[in-house]
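Only one protein chain is missing; all other protein chains are in place.
For chain A:
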Amino acid sequence: MDHDEETYLLLLLSDSNLPTGAFVASSGFESYLKHAVSPSPSTGESRTIDFLRDGLASYARTSLPFVSDTHRLVAEWMDTNAGGEEGNMVGVVGKLSELDKFYEAQTLNHVARRASRAQGAALLTLYARGFSRPASLVEYSDPDSQARVKHIARVVEHFKLQVRREDTPGHLPVCWGILTAALGLSLDRSQYLHLFLNARSILSASIRLNEIGPYNSQQILLHAVSKIIAVEKSKCQNLRTGFLEDSGVEFDETIHGPANTWPLGEILASRHDLQHSRIFNS
């Protein structure tokens, strides 16, 4: 994929109108505000930035290992010959499902689990319905690219079927890794965009919660979020789940594995459903 193609894909994926279900998620921010844990005095802007920093740091550390490993699996599958063995495909989907279940076992918070599954499922649907070639255009694409798309779609469709059967939970970071790899986005861009979208959805939530205005949100995106993402990405881009490592390779889970870094955020996010009135689902 050349530079322009990748840029174009980034523009599509960062569209805030994409039906990914992010608009009903505040990632715990609504509950955070309700519990008044910020030091006083604080402003809507300071509360938003503080929450975003602590929340994104923890989310990057827990999710990027899963984005990376699933992206790697699907990218490897794409490099194998089109029309590869059925057995291989089942093997790849089996590994994706193992990673998915691993993420579930690590997400010990029913509210976060629910939000992550809903957004994961939305991404798989987006791939099938929003990124497939419209029927009227199929005949104009070359046979090679048609075969390639079919080859990739087999894995995504099979995984999606497992999610629908509830054989696997279909969590957001896993589905994000699958989607971006299937579209041919590089891992580096995929990681970056994943963090960006998480940050931006917190800012959107903050606007809806009347903490900041739309211009202020833009200011924060430009002057704070880019730095926050850069720091978190550099800390977490090489993390792994440990699940795909060969037994010979030394993998120290205490250094290279996923971890939650913000226990307060975890408690507040879990308490989301206890709020007497709420506008978000998480």
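Note that a contact is a pair of C-beta atoms (placed from the backbone, for glycine too) under 8 Å apart; a residue touches a chain by one contact, two chains touch by 3 or more; residues count from 1.
One rule holds for everything that comes next: contacts and distances are computed from a predicted model.
Between the names "UreD-domain-containing protein", "2-oxoisovalerate dehydrogenase subunit alpha", "Glycosylphosphatidylinositol anchor biosynthesis" or "tRNA (adenine(58)-N(1))-methyltransferase non-catalytic subunit TRM6", the one given in UniProt for the chain missing from this structure view is "UreD-domain-containing protein". Among A:R53, A:H71, A:H171 or A:R200, the one in contact with the hidden chain is A:R53.
Checked against the hidden chain, the listed residues A:A36, A:A128, A:A147 or A:I279 yield one contact partner: A:A36.
Where chain A meets the chain that is not shown, the touching residues are 31, 34-37, 39-40, 49-50, 53-54, 61, 101-102, 105-106, 108-111, 224, 227-228, 230-231, 235, 253-254, 257-264, 266-268, 270-271, 274-276.
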